[in-house]
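Here you go, one structure.
Removed from the display is one protein chain of the complex; every other protein chain stays in position.
Let's turn to chain A:
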Amino acid sequence: MALLEVKDLKVRVEEREILHGLTLTVNEGEIHAIMGPNGSGKSTLSHVIAGKPGYEVTDGEILFKGEDLLAMAPNERAAKGVFLAFQYPVEIPGVSTMNFLRTALNAQRKARGDSEYSTPDFLKKVREVSKSLNIPQDMLKRGVNVGFSGGEKKRNEVLQMALFEPSLCILDEMDSGLDIDALRIAADGVNALHSPKRAMVVITHYQRLLNYIVPDVVHVMSKGRVVKSGAKDLALELESSGYAQYEDA
C-alpha cells in the first residue's frame, strides 16, 4: 500500500524553482534510496516533506497515508508518523536528552489523542529502547547533542526514531561526517528498525551507505527531478559511472 505519494511537486525557494515536478511513490515496508549530485534537490525534498519553513510549493501534492500532507503543520506531520533524521542535528544546551525525548514523545501522543506517558513508564520505555540500540544511559543525561561526536549525534537520531515509532523515516545524508565504524553502528540501528509497516527513504551522495542499508528501490535525482529509478544495482552502477550522464537528462 502506498505510504507516501509525491505527485508532480514543484517547489520554490526565494523565487527560484528547485523541484520541477517530482514524482515518487514509497510503499509500506520499502527502503528507497535517493541519490544525486549536490544541488539536485534531495535535501529540499526531505525538508518539504517534513514541513520546514522557507519553501513554497507552487504545484503538485504530497499524500501521506492518503491524506494531504502539505495541509498539515510540521508537528502534526511528526505526530502522524513522519520522521526526518537530520544531516546536522542541532544542539540544545541546558535541555537534557531525556527531557527532550519525553517532551517530544508526549507531544506526539497528545496530538494523536493517546495518553501521555507517566515518568516511570517513560523511563522504562526509554531504557528498553536505548539498551536495544546499545546507547549508554549517560548520553541521555547530557544536553541534546551538546558536545556529542558526529557518531553520537546520529545515534541520537536513531534513538528518537526507535522511540517515536514513525511509519516513514527520511534519513538525510546520514553518512556525512561519520567514520566507517560510526556509520556501521548507525546503519545497524536503522536496519533494526526496519519493519513491514515502516518505510525508509535514504538520501545519500555515496553508494557506501547502501552497503549497510540495502534499498529496494534506488532513484537518481538531477536538477529537481527523478531521472531514473531502478533496483539496488543502480547504485553500484552510479558508483562506477558517476552522475555526469544524468546531468543533461
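One rule holds in what follows: a residue touches a chain if its C-beta (ideal position, glycine included) is under 8 Å from a C-beta of that chain, and two chains touch if they have at least 3 such contacts; residues count from 1.
In the analysis below, contacts and distances are computed from a predicted model.
Student: Leaving aside the chains you can see, what is the UniProt protein name of the one that's missing? Options: "Fe-S cluster assembly protein SufB", "Cobalt/nickel transport system ATP-binding protein", "ABC transporter permease" or "Cytochrome ubiquinol oxidase subunit I".
Tutor: Spelling it out: the chain absent from the display is recorded in UniProt as "Fe-S cluster assembly protein SufB".
Student: Among A:T44, A:S130 or A:Q160, which one is in touch with the chain left out?
Tutor: Residue touching the absent chain, from the options given: A:Q160.
Student: Which of A:V48, A:L84 or A:L168 touches the chain that is not shown?
Tutor: The one listed residue touching the chain not shown is A:L84.
Student: Of the residues A:V13, A:A111, A:M139 or A:V214, which one touches the chain left out of the display?
Tutor: That would be A:A111, which touches the missing chain.
Student: Out of A:T103, A:N191 or A:N211, which touches the unshown chain?
Tutor: Of the candidates A:T103, A:N191 or A:N211, A:T103 is in touch with the missing chain.
Student: Could I get the residues of chain A that touch the absent chain, sorted low to high?
Tutor: Interface residues of chain A facing the absent chain: 50-53, 73-75, 78-79, 83-84, 86, 89-95, 100, 103-105, 107-108, 111, 143, 160, 164.
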